[in-house]
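Missing here is one protein chain; the remaining ones are kept as they sit in the complex.
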Amino acid sequence: MRCLQTSLFILALVVLLAACEKQNLNRYQSFAFGTLIEIKIRSDDKALADRASASLFSDFDEMHSDWHAWEAGKLTQTSAMLATGEWFTADKAVQDIIKLSKQYSLRSNGLFNPAIGELIQAWGFQASELPRLPPTEAKIDSLLADLPAVLDIDIDGDKMRGRNPHLKLDLGAIAKGYAVSAGINKLRDQGLNHALINAGGDLCGIGNQGERPWRIGIRNPSGEGIMASIELENEECVFTSGDYERYYNHNGKRYHHIIDPRSGYPADKVTSVTVLHLDGAIADAASTALFIAGPDGWQEIAKKMGVRDVMMVDKQGRIIMSPSMHKRIKFEPAVDETSVIITDP
Amino acid sequence: MIEMKPGDWLVLIFSLLLIPLSWSLIDHPSAETSAIEITVADASPTTYSIKQQTQINVAGELGHSVIEIRDGKVRFTNSPCSGKVCILSGWHQHSGDHIVCLPNRVSISLLAEQDRFDGINF
Partner (left out) sequence: MEKNIEITEEDRKIASFAALAIAIHVLESGFPSPVPGIKPGLANIITLLVLFRYGWRFAAWVSLLRVTAGSLLMGTFMSPTFFLSLSGALASLLSMWVLWTVMRRWVGLLGVSITAGVSHVMAQLLVAWWLFIPHSGILVLTPVLITAGILFGIFNAIITSSIENRLSRTL
């Protein structure tokens, strides 16, 4: 009897203590891809989460150096080989992402173009220090005259060949998305079914936060604060391309890093495009392609890329979005919802 | 003065250890408050920006609670609860803080961006 009483008391204590216990949300941060990466893993197995996150950070480091557009590595080697015009076997580390890039580039009608490294370099965005001057018109015209596209890359199994001497790969609009999605897949393979990876403002989530789905705030592109929020479904990524991410000003004009391959100049129709998609690589590439397409031409490309949930903020601060995105987005009180334009796909 | 048995010492020591432990278990977010959430009973919370001047009337279990937001701070100015604890506690401005009018089942949570969202997309 005494034993029973004591154990009842201990049970009561345990219940009290369990109620105060913090959630088993493990949080990790590290610098990779030139940005701060945060991984949140909800799991009781802290040791497993520790190991998994550490292995993701090292994967990200490896991908970052393998896919670097201007620092010598596997991608710059591949670019050099493509420029020769000869068939060669590309390194395994870059094969898959180049194949995907080609496919997505075709589906984006060439607006996402991973082959225009020279143009991006001319704009000064292939450097950690941004320049003070934009390139001359003559320079841009000469680059545009023979601008490479992914159709200039022949791929046959693990072999590839370039057919434009100016081919220079820049995977800046897909690498992060590809990596984050790969990270989510790796976590899932290890039985970690609740996680959120935030790579410098682009996120992929799996499972939920515990009490509720993963909730993402979308920052207002034209100023401080949060514009809207979104709750991620079981497996989903939210990627935004904006003109405020990397830019420099010259003579009062902003030159940002999203270059329209058709004009050779930074795309100037919108300030940001947010895309929701199951796959990070598509979300990443599509947010860039739709940014370049702008408010008038995005539907066709979204359809071709298999993207339904799109929100863009135009130069006047108007919010344009697809009906399916409108259903998912919850605006902050400060946003004037009457200015939201919902366009049919 | 007071008779101390071994168990008393044990409880005393354990409890004196429990005080710092309980404080250390709670996060003290120092981040700037960006919004408040007002929750009534089991309903899902309503979010308000803290950067505004306004009075909010909330219908709770017993009656109307009046909440004032001003200069990045928030307080209850009226509430039909007996203790008036929520009103007496005055202005609140730190993220992670909560003001609760228990009898009326109205609670205010002060939130920083990172409390409201698991991640920020930009």
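Every chain is named by a letter (A and B) in the order it is written, and numbering of its residues begins at 1.
The rule we apply is simple: a residue touches a chain if its C-beta (ideal position, glycine included) is under 8 Å from a C-beta of that chain, and two chains touch if they have at least 3 such contacts.
Worth saying up front: this structure is predicted, and the values here are computed from it rather than measured.
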Kindly state which of the options B:65, B:107 or B:121 is in contact with the chain not pictured.
B:107
Take the complete complex as the reference. Which residues in subunit B touch the chain that isn't displayed?
1-8, 10-12, 15-16, 18-19, 22-23, 25-26, 39, 42, 45, 82-83, 85-86, 88-89, 96-98, 100, 102-103, 105, 107, 109
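Here is the rule we use: only the chains that are shown with their structure count from here on.
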Suppose each chain is reduced to the average of its Cα coordinates; what separation in Å results between subunit A and subunit B?
37
The answer for subunit A against subunit B in the complex is residues 20, 22, 38, 40, 196, 198, 201-203, 205, 209, 214-219, 221, 225-226, 229-230, 238-240, 242, 244-245, 274, 332-334
Can you name the residues of subunit B that touch subunit A in the complex?
22, 25, 34-35, 47-49, 113, 116-122
